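First, the structure itself, so that you have it in front of you.
Shown here: the complex without one of its protein chains, the others still in place.
Labels A and B are assigned to the chains in the order they are written; within every chain, residues are numbered from 1.
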Amino acid sequence: MDELFIAEKAFNSRLLIGTGKFASSALMAAAVDASGAEIVTVALRRVDIENENDDMLAAIDRSRYLLLANTSGARNAEEAVRLAKLARAATGINWLKLEVTPDPYYLLPDPVETLKAAQILVKDGFVVLPYINADPILAKRLEDAGTATVMPLASPIGSNRGLQTRAALEIIIEQANVPVVVDAGLGLPSHAADAMEMGADAVLINTAIATAADPIKMARAFKLAVEAGRIAFKSGPRAASGKADASSPLTGFLRDQ
Amino acid sequence: MSDRARGFVPRMETLKINGTEKQFPAGIPRTLTELLGQLNINQATVVAEIDGRIIEQRSFAQTRLSAGQSIELVRFVGGG
Partner (left out) sequence: MRMLRATRNADIGTILAEKGLDDHSAHWRQHLEAVTADNVEKALSEPAGSYNLQKLSALISPAAEDYLEEMAQSAHELTVRRFGRTIRLYAPLYLSNYCTNSCLYCGFNRLNQFERTRLSIEQAVEEANIIASEGFRDILLVSGEDRPFISIDYLAELAGRLRGKFSSISMEVYQMSRDEYARLFEAGIEGVTLYQETYDRRAYGYYHAGGPKSDYDLRLSAPESIAGAGMREVGLGVLLGLTDWRLETLALAEHAHTIIKRFWQSHVSFSFPRLRPAFHVEDSQFHSFGDKNLVQMMIALRLCFADAGLVLSTRERAELRDNLILLGVTKLSAGSKTSPGGYSGRTEATGQFEIDDSRTPAQVATMIKDRGFEPVWKDWDKAFLEKSPV
C-alpha cells in the first residue's frame, strides 16, 4: 500500500484541501467530499459579534476528516503560538499548519518567525506542518527542529501559477527526510500531477478548487490528478533523453592498453 | 432631584471583547455561557480567551466574568 505517513499516522489520500474562499459551507463540504481528502485545513478568526455568523465548522464531519487548524493571520511567532494553543483548546487536536505571513500582499511566509514558532510548538507537543517558501536550507532547519513535514509553496497563495519554485522544490524533495507537501499556488490539476511526478508526497489545494466555476467537479479532477501523478512517479518514468554533443573521446585510452 | 442632576452617573460595566470595549447597561453577564448567549454565538464552536488565558469549552458555564476583562472569542472559519 502506498500510504502517506505523517507523524506515524497513515493516510490514503495525498490531497489535502483548504476550506477558505468557498461561496458557501454546503458547497465547501461537497467539494471536500469529492476531493477524497482526509486532511482539511481551517483557520481561526475572531467572531464578529455584531453579526450573526455562518458556522462553517458544523459542515465538516469531524469523524471523517482530520481538522488541521492553520495559524493564518499570525504575523509573528508569538501570534502563531497563541493561535496554535487556541486551536488545540478548541478541537483537542494537536496537529497544526504553521503559517506566519506578515506580508499582506503576497502572503509569503516569514522564515525567521516560522522557524522560531516551530521550535516552540514542537517542544510543546504539537505536530507541526510548516508552510514555507521553497527554501531548501530552511526545510532542513525545520526538519532538525522536529516538524512532521515541510510545506513549500509552488507560487504565492491564490496566484494559481503552478510550480514556479520547481528547481528549489526538487532539491527539497531530494534532501528531505520528512514528507514534502507542496502547498499554495497550484492552479490546475496538471500542476498537482506534475508536483507528484516530481516526487512530492502530497499537495494542498484551496483556491483552485474553491474559486472554480464548479468546485465539486474541480475537486474530483484534483483527486484524480494527484492519484495519477503518484502512480506515474512510482512506475519509474523514463526521462526525455538529451545526449551530450560528441566531443573528443574520453575513454579511448583504455583501448590502447 | 434626579441623581444625574446631582452629578452622579451610575458606573457602566464594560468588557473588552475582541479588542472593542462593549458596555453592558444591565450589568455584565455572570458567566461566559451567558455572554455567548447574549451575543447569539454558538458555544460549541467557539474558543475563548480571558485576559490571555484559554478557557476550555466545558468550563464555559462555570467561568465567572468580571468587569474590565479582555475577552477574545475565536472560531474556526474556512482557510487554506
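In the analysis below, contacts are C-beta pairs under 8 Å (C-beta built on N, C-alpha and C of every residue); 3 or more make two chains touch, one makes a residue touch a chain.
Note that the coordinates shown come from a computational prediction; the quantities given were computed from them, not determined experimentally.
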{"item": "Displayed partners of the chain not shown (whole complex)", "value": "A"}
{"item": "Among A:94, A:175 or A:190, residue touching the chain not depicted", "value": "A:175"}
{"item": "Residues of subunit A in contact with the chain not shown", "value": "5, 140, 173-177, 199, 201, 238-241, 243-244, 246-247, 249-254, 257"}
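The criterion applied here is as follows: only the chains that are shown with their structure count from here on.
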{"item": "Subunit A and subunit B: spacing of chain centres that average the CA atoms, whole Å", "value": "37"}
{"item": "Interfacial residue positions of subunit B with respect to subunit A in the complex", "value": "17-19, 22, 39-42, 45-47, 49, 54-57, 72-80"}
{"item": "Complex contacts: residues of subunit A adjacent to subunit B", "value": "18-22, 25, 28, 41-47, 49, 52-53, 55-58, 67, 69-70, 72, 85-87, 89-91, 157, 183-184, 204, 206-207, 210"}
